[in-house]
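What you see is the complex with one protein chain gone and the rest in place.
Moving on, here comes chain A:
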Amino acid sequence: MAVFDTPQEAFGILRPVCVQLTKTQTVENVEHLQAQLQAVSDTALQELQQYILFPLRFTLKTPGPKRERLVQSVVECLTFVLSSTCVKEQELLQELFSELSTCLYSPNSQKPAAVSEELKLAVIQGLNTLMHSAYGDIILAFYKPSILPRLGFAVSLLLGLAEQEKSKQIKIAALKCLQVLLFQCDCQDHPRSLDELEQQHLGDLFASFLPGISTALTRVITGDFKQGHSIVVCSLKIFHKTVGFVMADEQLRRLSKAQAEPVVEHRIAELMVHREGDWVKNTSDKLVILIKKIIECVSVHPHWKVRLELVDLVEALLLKCSQSLVDSAGPLLKALVGLINDESSEVQAQCNNVLRQFADQKVVVGNRAFTDILSESLHSLTTSLPRLMNSQDDQGKFSTLSLLLGYLKLLGPKINFVLNSVAHLQRLSKALIQVLELDVADVKIVEERSWNSDDLSASPKTPTTWQGNQVQRRYFRFFTDERVFLLLRQVCRLLGYYGNLYLLVDHFMELYHESVVYRKQATMILNELVTGAAGLEVEDLQEKHTKTSPEELREIVTSLLELYTSQENWYLVTCIETEEGEELMMKQSDLQAITSRVHTCQIISFPAFSKPSPTICSMNSNIWQIYIQLEGINQFAYALGKDFHLLLMSALYPVLEKAGDQTLLISQVATCTMVDICVACNYDSLQDLINENSDYLVNGISLNLRHLSLHPHTAKVLEVMLRNSDATLLPLVADVVQDVLATLDQFYDKRTASFVSILHALLVALAQWFPETSYIGQPQDQSLKEEGSYLHQTLKNNTTAEDIEQFVLDYLKEKDVADGNVLDFDSDEEKLSVPPTLEENDTLPDVEPPLPVHIQIAKDVMERCIHLLSDKNLKIRLKVLDVLGLCVIVLQSYKNQLLPLVHRAWPSLVHRLTNDDPLAVLRAFKALCTLGGKCGDFLRNRFCKDVLPKLAGSLVTQAPISARAGPVYSHTLAFKLQLAVLQGLGPLCERLDLGEGDLNKVADACLIYLSTKQPVKLQEAAKRVLDLDCM
């Protein structure tokens, strides 16, 4: 607390001390004075300011060598006084300024005097305080041309200190002080902002120092990283503030008009700088060099605050001096762009802010020069990009690509200027294509097979969209870092977002066509372009001027889809055709077949490939090509959203085709694509997707079936459809199934395998969709669909009394029909148009009711099976036997249809059982068991006559072999056959209700297997047969 409030009191106290100091100038006296001053209030001190300052200034001015300690304490005391008072007179300000500055003056050298660090610090602080204590008007008056020499001295002094001192404290203090001197202090004590004229005067004044300041600061900034970040931050700040002030476009623009220079002394006038065009040009040329140096050094500075300050520097200079420093704009923007992906989130955020601000204020877009510079930078970058991508490591690639991305972001819609130049576009695309080259040496991808697509039906339950989470990692030739890939994606998306999509798509489609080498990359790029054009996952800085309309986008996507799914791009060789090849794998078994005859069927020698087999590498490449194209469809769906609905008619079919592909990777990605299409088009599940669009699919299937040799994969689509759908699909598919059967009839010799697999899938589906219910033997009059829809309708609507009545009536009627009383439905189409509720009494008793669709299909299929049972290809025979079994299961309640067919199939089946490969025998026996189960006594006699003797005989002949055999025997086909026969015989005998004589035969054959020498499993099976027989 101040003790002395009034000047009088204070004067009383201070007077003796001042006098004492004036007389004898010692450290003690100064300290005494300072101690006394503590007790004086600020107002009193202000009154006595001149008085107190006198002895202090006197001490400083006294000629002769002074002790540093004394000077230091005087300066400190002076600083104290100034910090609590204001300087109101200009004279005083000037004098004090010179007196303080001279404290560090050494007459002999350019460098600051070799004095203690404490003194230097004290002087710097003194100067700082002095400048702060001056009144606003006074200080403006202070900055007159006449002060130039003195000010120049102080500035160079401070710069020298900042540059050469060891102490960090001094350096910072010097820099801070410099900042104050240059009127750029950022503390709160300068509330008054300068008007234009004042700014201009100051600018003129400081222009003289600009070379010195900028070079010295550059030296500081580009100095050792170890000097501490705050010094660099501070220097950067002063640098950009000073440059920004002196070179401000605003000032320079006015300068050209106002030319009334105040008359000054000649000597001073020499020091003055006139900021005319030439000077600006020269200065900016020199500044470019400095700025480049600074950027080069600072952008890799380890401390984030320094990089952050760099962002500010760029911002300040580009905003204020975009015209005067136009040459530096390139490096400045480059620095900014390069920092967009900085490690530090603060820097990133600030960078983005600045960029956004630029974008908002149209700094780049609105400025032709900047656009040119950026385009130029972009071009030079794209030119060197291929080389850089070759030579740089991942980190280097990352930063180069970040830079590219930043340029694109900054240029925004203006990238079209760059893209419109053929040279630019070609450079850019070549670079991207080169970088994105995939490594296709991985053999595993070709190897992995999706033998069984059971997983396909499981996948819809876990609808994971795969955006971002890749099923398969891809390997690039030129980089391994995943971040690089993400950057590249972002680059492509930005291109799509801002660029002229037609131009880009056209260009990359050309590249797609140009060479297989480019194809995969071009596809990837095209995919990303579309995603970008839809504005998805794009970090945009500026509004697009011309947004791609959904119609345009759809048009583009349509043409891309056409390209991807065209015959030559979609049906690439991804594996050596296995359809025939698989036969090789079926090793001929030299086992004694259950038939007494040794199997002699020779495996047809593997057909020599007429064409050179594709290399693993090219197949791998093809797989990737398809993968990327599928992924593209996926991205298109994502980009178009609901608009993709319209494209489903052309897109869904090829995707389904690939979902049934043998290569695991392809079928996986196709399934993912389907799941994503579900998401994009708002379907609940794959099943929904397929059901709702089955018309498109059926259309494709039926048209392609007409030219099966051209479209060998048609079968797969139907298979996938069947596997993923439910009974509601049937009415739609029925049509196509007829087509399939008709085509099969045409191509019995070729392509049978794929047809049989369709039939298999179809029958599996039918067996699953129409499980056997209790009403065995009841013909269904209405197609299942009708029933379903009616039920659905009644459930949906609120049930009214009429509904219930109707329901009961229907029920009664159906019950009646079920009992076989009514036979009023005929197959005449005309009659069908009569509403089914109408009772018709005129019955046509001879006409059979139409069969339900699925029964009709099963019947037709079984008919084909009869012929195919004797196909010369073992694999087909096996499959047909399975299909036969399924047909029997589906048809079991329709004995009138089933039995004639069984009758016709029997001879062929017997042939399979007795005269075929053991594998076929095994399968045929299984089919027989099913048949026996469903047809019962219809088969009894045939079984006893045609099959039983041979079965029993073979069991008997095999028994000694199995009795002698070792433990490995249980893995042989013969064993499996024995086991299957033994296991199947029991139930078969029971179902067929065999007579005693035949049962005895069975028992005889089985008895041998009760021997303890037989494998345990066979013993058990035989025991069970006997158990059943006894019952």
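Operating definition for what follows: contacts are C-beta pairs under 8 Å (C-beta built on N, C-alpha and C of every residue); 3 or more make two chains touch, one makes a residue touch a chain; residues count from 1.
The working rule: contacts and distances are computed from a predicted model.
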_Record-based protein name (UniProt) of the chain missing from this complex, from "Guanine nucleotide-binding protein subunit beta-like protein 1", "Coatomer subunit gamma", "DNA topoisomerase (ATP-hydrolyzing)" or "peptide chain release factor N(5)-glutamine methyltransferase"_ = "Guanine nucleotide-binding protein subunit beta-like protein 1"
*If the hidden chain were put back, which of A:699, A:768 or A:856 would touch it?*
A:699
_Chain not shown: contacting residue from A:646, A:764 or A:1003_ = A:646
*For the full complex, which residue in A:24, A:549, A:709 or A:1012 touches the chain that was left out?*
A:709
*Missing-partner contacts on chain A, residue numbers*: 567-568, 571, 611, 645-646, 649, 695-696, 698-699, 702-703, 706-707, 709-710, 732, 735, 738, 742, 829, 832-835
